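One protein chain omitted, others in place.
Letters A, B, C, D and E mark the chains in the order given here, with residues in each chain numbered from 1 onward.
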Amino acid sequence: MQDDLYQLGEKIRGEVLGPAYVSASQAATDEFSEPMRAFAIRNLWGDIWARPGLDRRSRSIVNLALLSAANRPNELKIHIRAALNNGVTRAEIGEVFLQVALYAGVPTGSDATRVAKLLFAELDAEARAGA
Amino acid sequence: MQDDLYQLGEKIRGEVLGPAYVSASQAATDEFSEPMRAFAIRNLWGDIWARPGLDRRSRSIVNLALLSAANRPNELKIHIRAALNNGVTRAEIGEVFLQVALYAGVPTGSDATRVAKLLFAELDAEARAGA
Amino acid sequence: MQDDLYQLGEKIRGEVLGPAYVSASQAATDEFSEPMRAFAIRNLWGDIWARPGLDRRSRSIVNLALLSAANRPNELKIHIRAALNNGVTRAEIGEVFLQVALYAGVPTGSDATRVAKLLFAELDAEARAGA
Amino acid sequence: MQDDLYQLGEKIRGEVLGPAYVSASQAATDEFSEPMRAFAIRNLWGDIWARPGLDRRSRSIVNLALLSAANRPNELKIHIRAALNNGVTRAEIGEVFLQVALYAGVPTGSDATRVAKLLFAELDAEARAGA
Amino acid sequence: MQDDLYQLGEKIRGEVLGPAYVSASQAATDEFSEPMRAFAIRNLWGDIWARPGLDRRSRSIVNLALLSAANRPNELKIHIRAALNNGVTRAEIGEVFLQVALYAGVPTGSDATRVAKLLFAELDAEARAGA
Partner (left out) sequence: MQDDLYQLGEKIRGEVLGPAYVSASQAATDEFSEPMRAFAIRNLWGDIWARPGLDRRSRSIVNLALLSAANRPNELKIHIRAALNNGVTRAEIGEVFLQVALYAGVPTGSDATRVAKLLFAELDAEARAGA
């Protein structure tokens, strides 16, 4: 399955999520979960994220909205990190979640805010450790 | 209730949705639905949409994602129109819905595509009638 | 299946929804849908709605919240009628939907308001016809 | 894009949904909706439905459950037809929806039952017309 | 932002959730999450919960239904506590969740029951510690 689409997906996923995340994901896979991982790399990253018709910043905003509404904190955390990499600022992420609160319910916005705060604390700790 | 927040909300809503939509909404309200309408104008349009921290194009992208995932075709149609007014092209709207299909399910993306096609046909007919 | 639970369910359903609704529902059933109808009568109406631990007014409020959030306009309309029969006023129904708008998103509250307006117009027309 | 995956997807979709549905879908597409349609044909039908690891009858049961819970009546109707083609009987479809009623709420099961009844009436009319 | 609406919201929130919860929430906020917190205080507590058109007991019942269906255990736990403060008994909370089980699925009702059991154990421990 290591075809062109997979190679392109790996490349784009690395650019958006960072090399550390990609290594961790590869280490965690096994025979059972590999088809799901390969599908996501080929079709999410190699196909959708590779399409030139929408800029990466906008694609990150789509995901912040979808994943907070879908109540998927693990995936949301990954895509808050991706959004920062794609040029969405922390303040803008807060604005997205306020809008989510109005259009999808205040508890949805509050839970997303909590996920972001945890990630920001991790990133700040990483930055201090790396300084 | 026609305070500053309401006035600002009416102004921004008119800019984003267009004056024709706003007149129709005012004509359709009554004693029962007025509190909901006033709440939306004051808090969605006068507060969230008025916040300078995120550009209107990005706010429209948030709503395209949320309203297609929430399965709310009436509201989605209104906000596809708003997205066009805010500078999101038809092709970009199609890209958002493809991404929705991957992150929220292909039927969600297909139904959103159907709503957009209906609206585009209406807009094209309006354009021809106005020509 | 016309056992005690079914009989009790039919009785309570008639009290809450009114005899006209019950007759229409019986006329519309067939071999395929009968198990679902019988299940609902026995377990929803004969069991849950018959439990003395919560008053009917409160049970109607639970359903207004659940069915607007679940995006089920057919069932919501039936249970707005039931809520009126159980002593929830039109104004209180409007309050529930405003609260729904904050906790489950403004589009959810708006769509529920629209369903209620349609039902109230029907009820007003029935009242005028019966006068 | 008319590559091998697309060709395989068209073939399997035709087998599962029937040739009449496939022609109608091709006639209804346009420049805007074509990428979504092509994505579904390639990735749903050419990839997932083509995988040998799960029989078509079981795949149809997955979709009856998912699409009734997701509140997508258009797609549900298509996949009730597909389920019949894949050997799920009408009575078994009714059983799935009863189980859906318990695990996803009685209104979800009732709405799915209503969709099935409409489709069965159409199929019976087609059968009488074709006799 | 410490305007009248905020002041009223803080007052009502303190009455409904208790002073201990309010202090903890203030201690946990920071620059990123403050707009969300302020929005909730002003618009949920200062506006919706302050409206006289529906009694607080009924508002709590709305939230028990919405938050169990929305799968938001953190917020649900806060509002089970609020419901007790607003005069809904533990037994009535159990009745609401049974009704939720029928209208939104048994797993939804079971998960809500689990959240309530955890909170009741905490409250009982607090009561013993305070005795």
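Throughout what follows, a residue touches a chain if its C-beta (ideal position, glycine included) is under 8 Å from a C-beta of that chain, and two chains touch if they have at least 3 such contacts.
Small disclaimer: the values here were computed from a predicted structure and weren't measured.
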One chain isn't shown here. Among E:Ser25, E:Asn71 or E:Asn85, which residue touches it? E:Asn71
From the list E:Gln7, E:Gln26, E:Asn74 or E:Ser110, pick the residue that touches the absent chain. E:Ser110
If the hidden chain were put back, which residues of chain A would touch it? 30, 32-33, 35-36, 39-40, 43-44, 66-67, 70-72, 74-75
Across the whole complex, list the residues on chain E that are touched by the chain not included here. 71, 90-91, 94, 97-98, 101, 105-111, 113-114, 116-117, 120
Residues on chain D facing the left-out chain by the touch rule are 43-44, 48, 51, 53-54, 58-59, 61-67, 69-70, 91-92, 94-96, 98-100, 102-104
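Rule of thumb we're sticking to: only the chains that are shown with their structure count from here on.
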Looking at A-B and A-C, which one has the bigger number of contacting C-beta pairs? A-B
Go ahead and align chain A to its copy chain E using Cα positions, then give the rotation in degrees, nearest 5. 120
For the two copies chain E and chain C, is the contact made of the same residues on each side, with over half of the numbers shared, or of different residues? same
Distance from the CA centroid of chain C to that of chain D, rounded to the nearest Å? 30
Note the residues in chain D that touch 2 or more other chains, in rising order. 39, 43, 71, 105-108
